[in-house]
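Our next item is subunit A:
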Amino acid sequence: MQSNRQLICIMITAALVIAGAHAALAQTTIKVGNILPLSGPSASVGLQNKQAQDMAIQEINDAGGIKALGGAKIQMLYADSESKPEKGVAEAERFINTEKVNILTGAWNSAVSYPVSAVAERYGIPFLVPVSVADKITEQGFKYVFRIAAKDSWWTRDQFAFLKDMEKEFNTKIATVAFVYENGDWGKGFAEGWKKLAQQGGYKVVLDEPYPSTATDLSPVVQKIKRANPDVLFLTSNAADAILLTNTMAEYKVKPKAIIASGGGHADPSFMKATGKNARYLFDIVEWETDVNKPGADKTNEKFKKLYGYNLAGESVDAYVAMYVLADALERAKSTDPKAIRDALAATKLTTGPAMIVGYDAIEFDASGQNKHAALVMIQINDIGKGMERITVWPKVSRRANYKPVFPTP
Partner candidate 1 sequence: MKVLEIKKVRRYFGGIKAVENFSLDVAEGAIVGLIGPNGAGKSTLFNCVAGVFPPTSGEIVFLGERTAGLKPWDLCRRGLARTFQIVKPFAARSVLYNVMVGAFAGTARRSEAERRALEVLQRLRMEHLSHARAGNLTIADRKRLEIARALATRPKLLLLDEVMAGLRPTEVDEMVAIIKGLRDSGMTIFVIEHIMRAIMALSDRIAVLQFGSKIAEGTPQEIARDERVIKAYLGEDYGAA
Partner candidate 2 sequence: MTPSLARGLPLVVLALVAFGLPLAVTSATYLHILILLFLYAYLTTSWNLVGGFAGVLPLGHAAFVGIGAYTSTILSLQYGVSPWIGMFVGGLLSSLVGVIIGLPTFKMRGAYFALATIAFAEGIRVMFENIDYLGPLQINGPRGLQIPPLKTGLVHFMFADKEPYYYIILVMLAAVLALTWAISRSKLGYYLVAGGEEPEAAQSLGINVAHAKLAAMAMSSFLTALAGTFWAQFTLYIHPKSVMSLDISFEIAFIALIGGRGSIAGPVLGALLLRPVSDFSRIYFGDTLPGLHLIIFGVVLILVMLYQPRGLQEPLTRLYRRAMGRLIGDRGAPG
């Protein structure tokens, strides 16, 4: 098998690289420790984050590194958490104590980010979190934790704000909603937010259904949705179950007036390929979309697509942007001292540069370390002549020119 030979080549190269890497690196590098789920059930998202960050680091280093530090290069070290908290903690310890990293980033899984944030805080090493969205992460009173992405209460808030706007714009009354979500830290967090917002918005909840994301058959859940017959279906799913749900719903001809997903599995590059036309008209909330109306965004995406063969997604953009936030902080800190980097991060007010492919205009952290400008967009999956694509529809200012959202689903 061809791939086997390739594998051996890769292994040999890797061994050489590892052997060489330790010796070759000069003093003037800034070490960043990055903990991601690179194997196990979340390997897919881990890889996307890694590739986005690889690209960012490459760009920053090629552009002359950190000028305030004499052109120091950023060196990214990756570690595999396997989505397990104890492995994440072990790797954080290793990064800090053995690799002497100046900063930590990661860890995608909220379950890993919690304990890692405690480790970072204890050692006083800044922990820049691109995407773990659980509110709690920046609500622990920690000084060294910074998050780029919006927290989950903002996601759910925007999903409902979007729904209200659509009701008005299309003059359609939405009365009932259904919540279907993976039974994990993430899904539960979203469901909690939804319940509150539904009550405030005067919607009737006709279904509140957690499901195990290891389920092998989701048609019972789809049946349940069908019978509950909600106007709007809210989903929070990982990739495998997002694909399964979408395809099964198409099979059973379940068509609520709108389906509003929560990124994650629905934003996974595999999702579009594996659902095809079944995902048509689905709304999804994301941090970023390829058609965002920002200079440089499409160029960055094209470059990424050329390198790795798929589009940038919201999570990978957060990961990408995080590296520029870091570079900016380093320029201002003029030091590799973690405390100085932390203070510089806290004082971040980034409004220019490649990081500004994000949908909003500045990156600034509030006292808790949360990026206070982090905003979300809603996209709709639709085919307007060039195959299925993700089209930004909300907020209205960001909506793709000449696109009229399809609401309710025909």
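Here is the rule we use: a contact is a pair of C-beta atoms (placed from the backbone, for glycine too) under 8 Å apart; a residue touches a chain by one contact, two chains touch by 3 or more; residues count from 1.
Selection criteria: all candidates are chains of the complex that A comes from, given by their letters.
Here the structure is a predicted model, which is why all the values come from computation and not from measurement.
Colleague: Could you check which of 1 or 2 is in contact with subunit A in this complex?
Modeller: Result: candidate 2 touches subunit A.
Colleague: Could you list, by residue number, the parts of subunit A that touch candidate 2 in their complex?
Modeller: On the subunit A side, the touching residues are 10-11, 14, 17-18, 38-39, 43, 46-47, 77-80, 82-87, 89-91, 93-94, 96-98, 111, 114-115, 118, 121-122, 136, 140, 183-185, 188-189, 212.
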